[in-house]
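Here the complex is missing a single protein chain, while all its other protein chains stay put.
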Amino acid sequence: MLRTSVTKLAATAATGAVLMAAAACGGSSSTSSEASTSAAATTAAAAPKAKVGLAYDIGGRGDQSFNDAAAAGLDKAKTDLGVDAKELEATAGETDAQKEERLRLLAQGGYNPVVAIGFAYSAAVGKVAKEFPDVKFAIVDDAVAGPNISNLLFAEEQGSFLVGAAAALKSAKGNVGFVGGVDVPLIHKFQAGFEAGAKAVKPDIKIQTKYLTQPPDFGGFNDPAKGKTAAQGMIDAGADVVYAAAGGSGGGVFEAAKAAGAKAIGVDSDQAKTADPGVQGVIMTSMLKKVDVAVYDFIKKFVDNAVVAGPTIYDLKAGGVDYATTGGQVDDIKSKLDEYKQKIISGEITVPSK
Amino acid sequence: MDHPRAPWSTVDITVCHQALRKEEAAIGTATVTQPAVELEGITKRFPGVVANRDITMSVAKGHIHAIVGENGAGKSTLMKILYGMQRPDEGDIRIDGKPVSFHTPSDAIAAGIGMVHQHFMLADNLTVLENVILGSEPTKGGVAIDFGSARAKIKEISDAYGLGVEPDTLVEDLGVGARQRVEILKVLYRGARILILDEPTAVLVPQEVDELFDNLRGLVREGLTILFISHKLDEVLKVADAITVIRRGTTVASVEPKSVTARQLAELMVGSELPSPETRESTVTEVVAIAVSGLTVLSADGRKLIDDVSFEIHKGEVLGIAGVEGNGQAELVEAIMGMRPSTGTVRVGLERRAESEEEGTSASEDRDHAGRPASATMSMHDISAWPTLRRREHGIGYIPEDRHRHGLLLEAPLWENRILGHQTQKPNVKGIWIDRKGARADTQRIVFTYDVRTPGIEVAADALSGGNQQKLIVGREMSGDPAVLIASHPTRGVDVGAQAAIWDHLRDARAKGLAVLLISADLDELIGLSDSLKVILRGRIVADVDPANVTPEQLGSAMTGAGEAQ
Partner (left out) sequence: MNTFLNRLMGRVKLGGLLAVAAPILAIVFAMLITSVVLIAAGKPALDTFGWLIDNGSQPRSIVNIVNLGTTYYLAAVAVAIGFRMNLFNIGVDGQYRLAALISAAVGGAAVLPGVLNIVLVVVVAVAVGGLWAAIAGFLKVRRGVSEVISTIMLNAIATAFGSWLLIEHFGTVNGNAIATTPIPDNAHVPAAAIVPGTQLGINTFVIVAIVVGIAYAVVLSRTRFGFNLRATGRSEPAAVASGVSVKKMVLITMILSGGAAGLIGMPELLGSSFTYNTNFPAGLGFTGIAVALLGRNNAVGMAIGALLFSFLDTSSDILQLHDISPEIVKIMQGAIVLSVIIAYELAHRYRLVAEQRRVSRELLEGAAA
């Protein structure tokens, strides 16, 4: 899914972030695509089915991680559903008031639905949704409640369980590593699932854990150098498979794994496809968190007039999380992994989330 | 007023610089060839100040030529001009007979001039070799540094001049004397034939000074020329082949060391065109205002900068401290003001200024001691442990030696400078608040009384000339009737009229009971104002002198340690 939207990505990059973001996602400052026109200027053929307002977390489109996954879902919705969209991104160190103002601008500007990416928008969505009862809001990764709020939640621990199991099965030394981007509850879910999966395969497996930064320093999600150092340390201490649940810092983890001849596991998107081509080979699998699917689904439901408020859990059963098979490195253990998958779906295995 | 004759000057030396120009050639002792350096009519003005005025001198090739003068006489400006760091407003420089014009130090270096600064400019963590070639690295094939040839060249220079420098030693392992030799070698390495040494002995101990002088003699034997800047007269007489004296920005004499004594040089340096500061009727009382005993100050490396200094100053007495600069005067003052750690005791009289009831931090202690008067020293406050502020509050005024560093906030308006040092005293403050009105009014008073030339009291202090800054400081420190005044060079850089006014103010205050510790390089001022005089040499009081019966000559030789004035 991501693959298909990569080409789009380059084109739409010209939309919101002409000066900087264009350089960040490949340097294409090409002429504007159909998406680059303003909200009012729609295709001549027909009025759009919806004007979607999307508010990114810090980093915005082009962060090669979480925000990009949301952007991919939006791009698909634009192509498949013919919706129009406006994307705004957050700046570092902003207050809740600034986030509220962003959502308010979108809602007031006639954008409906409004999608907020990331739990940082929790308080802002809760507040602004009340002010605009007729606008449908969605928020990713947060459970803030409201009659017009849809919560797009993920069972990251379930996907992480599967890659944890894969890590244990592939580790010759019985020693694996977990690199978390920032020490926050969200990433704790990844860690819990990974550990449970690894131990399910090999109860006495050694698991090394390291978080790159402490909140409010969210730099750990975008600091490849830190990721590299942490992964090198783990590999030096005997690990031969490292799981990078660290957003943009994962690139450093992959480099370290490549240099030491170890294996790495990607996160969020299928990083054996999206990571730097030089290191794609060391990524044996990735924990897929299909934010793009969730965003697309939500917009589709809106177009179909089928939006329901409250949480939608994207778990293994719903196909919201999964493991990737690109590169064929886990083909030999695929049957075992699918077995665990079925057990989780059937409820035979309950994966802890903390 | 331009070239007054020193009233006590009995020796026949060239004083007048008009005469100097004509006689210049005749003064050299060695066979006279083309002069290495000739300066003629060099004048340099800074805003409000003339730093150099009509400087004329000639330095013979192969000579060690000393330039002596007080601090602030204009020596360093002259050297900066010669080294291309500043450009003269008027005048000509000739090197080996050829007129030159330097825009940057590189021009001067290209002309064969090298400067050894007083403060070494060496990187501790590099070797001698690396330090020497830093900035002019010889390269092999345009890329790699050619350490081999550099090492050979350094050895060659070191051997030729007997410098004894080892190229591969780390600079941090070297002593002060050796570092200085590295600095000299660095300059020679760049091809200098004329070396400027700025106060080279300031950082050396006596044996090192002797070694340096041997080295310098070695250098001139090989045909180099050395310009040696100093105010240590005994050293100058020991090493120089010719001496030029600078006073107040201009060359006042050029003399041969053989035909001049240290005291004559001192007279030339200080000059005598000042109105007499004579104060003869004694106002000295029996009451001790300040007593210093056993005061000792150590440097960071444990040397004694002040060694067991003791004295008393009575109310109405001016005690002068005579000495060649750099013999511990600054440290003595700072120790008395509590700005520098010291051992020994400093005591002051109980009686404070008239307004002593105002906000005294030491009020309770006053009463304790006042309750039981005993012997002269028993009934005094031991202020040795007091911080500077409390000493000032107790009525010790302070005219610092370096007014820019210690006396003023250059960027602050005059009225704020009035407050400086008197932040807890009327009329500057009311409780915790600054009394802007009071401070401004009192600044107006000082500006009027002390004739500070300024457009107003809101201008920043750095817009004033040095003399006017000094008048402001003196006026400030005399405000509020201090009991004791520590005055370092109170009239330095002040024009003649203002100098007389400052002396009058000091005399009046003395008559009212002020005790003054006077430090000055101006022997006239010292002899004329002081009721008693002490001579300081290398941090020790070496002589007591009666100012009524001493001549500047006797005082000058006592200052240089010749010991005639006992």
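The chains carry the letters A and B, assigned in the order they are written, with residues numbered from 1 in each.
Heads up, the rule we're going with is that a residue touches a chain if its C-beta (ideal position, glycine included) is under 8 Å from a C-beta of that chain, and two chains touch if they have at least 3 such contacts.
Predicted model only: the values in this text are computed from it and were never measured.
Undergrad: Taking the complete complex into account, tell me which visible chains touch the one left out.
TA: Across the whole assembly, the hidden chain touches A, B.
Undergrad: Pick from B:R263, B:R391 or B:R440: which residue touches the chain that isn't shown?
TA: Of these options, the touching residue for the absent chain is B:R391.
Undergrad: Touching the absent chain in the whole complex: find that residue among B:D159, B:E172, B:E411 or B:D504.
TA: Considering all chains, including the one not shown, the answer is B:E411.
Undergrad: Among A:A120, A:V135 or A:A165, which one is in touch with the chain left out?
TA: A:A120
Undergrad: With respect to the chain omitted from the figure, which of A:D142, A:E195, A:D240 or A:D315 is a touching residue?
TA: A:D142
Undergrad: What residues on chain A make contact with the chain left out of this view?
TA: 15-21, 36, 38, 86-89, 91-98, 101-102, 104-105, 109, 119-120, 122-123, 141-144, 183-186, 213-217, 354
Undergrad: Tell me, which residues in chain B touch the chain that this view leaves out?
TA: Chain B touches the missing chain through residues 47-48, 337, 339, 387-393, 398, 400, 404-413, 416, 419-424, 429, 432-434, 436, 453-455, 459-460, 462-465, 468.
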